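Note sheet for the following structure.
Note that one protein chain of the assembly has been removed; the remaining protein chains are unaltered in position.
Letters are used for the chains, namely A, B and C, taken in the order the chains are written, and counting of residues starts over at 1 for each.
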């Protein structure tokens, strides 16, 4: 059973209740990751999980909880503390018939592995003209808002999106988490799977217990609207939904677009929404300058400029380092800032 | 003597001949790097140079030629082959009173050092609230066009521009090379200094033998025009100048903006040009998606949308891995592509 | 001569103070009673401070905290060996030695409470900031040591890391640089048995961590890290070597993290109570206490006084923490660069307005 949805904009609920299924479980995002991993491991014995503390400990966010008991230490591998080594060995495995899922404990610790991701994982297929490829998933929690110490709050998705050869997937709810994870694991190319840790356990949703996928490259429209498009991904989708709710109180109809995968990008869905509403606000946690929001503005400029009623706005992190816990609330985009941006362009 | 130029757009020649000076030498960009390094080392004994093959060999592009003879192996340090180690030790040095200039042999080899650049160099000042800072320059040749093997052609400037705390400087000619390098070395914060290797030895220009600086954060306008703004940096500036030349033959007046530093960005100069011409083409070698070109489009959208006569165009590398030598000419932006883009927006 | 030995080596382990408090007189470093008493006091202060911080976290008055309980000797012994002008390059579990080297306790607390001002050490405190990315500080220590040498300073850079940190490429590159350039750096690995849930044996197949020094042609030594005299003696030797220009040393201090990895961790998920109990027997503070008692230098009354004094000092640090003005949101921008660029000015102004409204 797959949940491949035809036209995301036909599906105002983000596909959550659109999928008929025999049974569901109420899961958080973290649990959906765990269930998704377990399902894929059960389905395909080439799938293995590796990383720091993913085994006995079950992951620092419990996203791999119980897997080692079920699948054993040969398939759930507690590695030494070395991100470059994790990704490098995973590449060697992926090139020789396994389908490794490497966990990086926090996105702020992926930097040592960027060499392997940029110079090898992303390029293996093209530089060997298809002789080798790297069916690998690199999972990592990302984003701020959990009052964590430094290096635990980054949103560096733009790095990966700017790297051809790497798919970038970012779920915003439990249903999509499991379905996108299945697609990522089954994909023949390397996928960076970014998990919005701020909402890892923020809410539960009904998630099918059966096998299903959410395809890569398809945006969702969790809320339809007419006046403005709020475009975001990950934890910011909920901020946008909250803003839309508030705006609705003032009679402003905001459409929320959840990109879900940044590469491949569902450009058509994105542009369709902007063409319809004529206004767009892009919301992301990453620093503004050269963030992925800029790319969206550029695409709108190239393909829908004449439909714009006002300049596209970006509500983003500042061009600063992500602050420690005591100031992080000032950094993160908020409902208020989104609402303010919407009002600004409606007044334009 | 400094060459700090008031208003870049007043200075149609990119400042080359605008600077009165006692004596000049005809130098290539590579030689301007070498002379710039020597001048700063002579001026300030805290300045040291380190990297792979920078000493006895004088650098694989000869950009450090003769420095070890002049300043000795204590100040010109041939390091082990380890980019992370180079940048990490340079940070330790910079935090304790030296001013290291670390060379990364090619931009494609900086990835192992990104952890140190992102997690430490960029953040040291803010995370210690000014107690420490990292006055360091990381030099590296970048860009394609020299028929080099794989990993020798990347243009990954967007990575650094998206990292708050790192200044990004990219000269396009010998004069600016020496002057910007002096500013970078004297800067109190970490600077990534990207040298367009394709034009390292492509041409010579008169460069003052005396001490001068070109300030960071100031664009140049090497060719003024009325109809369209061609915005670029590094080796692409010459492609734009060539295109402007060709367009002039058809009576189209193109202004060429050489950004010179991407962070801090001379937004005013950039916007002034676009406001004047109403049309812009951005030219860079990096892959299009989430390249720095997108940020420029976003800035124009935010600050000059109503002045646009047509959508801003991007002439960039493809969203692919940089191809090996036999196909690289297809990848790199060319004069023809720039001209075509200009014609397209003039016909809009 | 076709199968010849081209390299031979031995790694030694140094122990001076046995768990029962008896010392090996032949190896005992020259410390006077005041120094020994000071060691004890410092270790007790660390413990009280650490336990209090854990409590603060449980009460919601502190962010995530990484307890050092059990590792007091490894930090106090090194601190005592260091000269005033030596530098400390910590990882993230070194609050003990950071405070001994002059970092005000309330700043350490502020750091873990999520306030960047915690790393704004007073002038003159020769300590690098806490480094969270595991292993990333080793290279700073190597570079600092190279820089001290280049500038003719006598000071040494003492650089800490954990057992898990030895697996990172940074460790390798840093020690290799230090070896090649004879950096004035001493690398201290606090091998506390665990890197979160991964035991030392899962981290590397080498018999000891000290032997990793052999890869870099530098001396390596293992010490009982719960034996403050062994830690002190090994550090003195290493500092001496660095100061005389003979290059870096790797010290593996074998100790144990008695607490959780951090307050966000539950060590019960991955290790046994028995293991923890066995290590409690080897508690570095008990051990030095036994020695002091046997020497007649300590008694219950003094212990009580010390406990009071330590509690008072810790309270004063918490008061200082809580007396700190709230951090200024503008600081997010203010320290990004020496001079603030225009785009940051704009962003800062918009935040200031927002906060004011």
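Here, a residue touches a chain if its C-beta (ideal position, glycine included) is under 8 Å from a C-beta of that chain, and two chains touch if they have at least 3 such contacts.
Note that the structure is predicted; figures quoted are calculated from it, not measured.
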Which displayed chains the hidden chain touches across the whole complex: A, B, C
Selected from C:214, C:286, C:324 or C:352 as touching the chain missing from the view: C:214
Sole residue of A:62, A:133 or A:307 that reaches the chain not shown, by the stated touch rule: A:133
Given B:71, B:111, B:193 or B:292, the one touching the chain that is not displayed: B:111
Omitted-chain contact residue, chosen from B:25, B:60 or B:275: B:60
Contact set of chain A toward the excluded chain (per top definition): 48, 74-75, 77, 79-80, 82, 84-85, 87-93, 95-98, 100, 112, 115-116, 119-120, 124-133, 164-165, 167, 187-189, 217, 263-265, 267-268
Positions on chain B where the hidden chain makes contact: 52-53, 55-58, 60, 78-85, 108-109, 111-112, 147-152, 288-289, 318-321, 323-328, 330-331, 336-337
Hidden partner interface residues of chain C, rising order: 1-16, 24, 26-27, 167-173, 176, 179-180, 182, 202-208, 210-212, 214-218, 222, 230, 247
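Criterion: only the chains that are shown with their structure count from here on.
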Distance between the centres, which are taken as Cα means, of chain C and chain A, whole angstrom: 37
Centroid spacing, where centroids are CA-atom means, of chain B and chain C in whole angstrom: 41
Between chain A and chain B, centroid-to-centroid distance (C-alpha), Å: 32
Shared-contact residues (touching 2 or more other chains) in chain C: 116, 132-133, 169-170, 331-332, 336, 343
Contacts with two or more other chains, residues of chain B listed in rising order: 84, 112, 115, 119, 126-127, 164-165, 263, 265
